[in-house]
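With one protein chain withheld, the remaining protein chains of the complex are depicted in position.
Moving on to chain A:
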Amino acid sequence: MVSLNAVLLISFLLFSIGIIGVLIRRNALVILMCVELMLNAANLNFIAFARHSGSVSGQAFALLVMGFAAAEVAVGLALVVALYRKRDTVQVDDINLLKG
């Protein structure tokens, strides 16, 4: 038996690691991966509550989130490649055109 609390705790820790990664890394690729990790933590919650309540809606929505994450990765990686073509870098600190 998996208790709901364990799932919530693991998903909370995964989400925290994702937030820390987005905040401290400079590489745009790693930041994208951390966003994916946060989406997966949310998915884990969806599935845990689906299992807890016995309804299948959570699993259906987790599938929708998975498709959305795929779309987001496609656009994000295209942005990274376009950025690399233009500025020759993927470090987010070097992208400071809007800095006053």
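Please note the rule applied: a residue touches a chain if its C-beta (ideal position, glycine included) is under 8 Å from a C-beta of that chain, and two chains touch if they have at least 3 such contacts; residues count from 1.
In this text, contacts and distances are computed from a predicted model.
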Omitted chain (choose from "Heme/copper-type cytochrome/quinol oxidase subunit 3", "Peptide/nickel transport system permease protein", "NADH-quinone oxidoreductase subunit J" or "Molybdenum ABC transporter ATP-binding protein") - UniProt protein name: "NADH-quinone oxidoreductase subunit J"
Absent chain, residues of chain A that touch it: 1-10, 12-14, 16-21, 23-27, 29-30, 32-34, 36-37, 40, 43-44, 47-48, 50-57, 59-64, 66-75, 77-82, 84-85, 88-91, 93
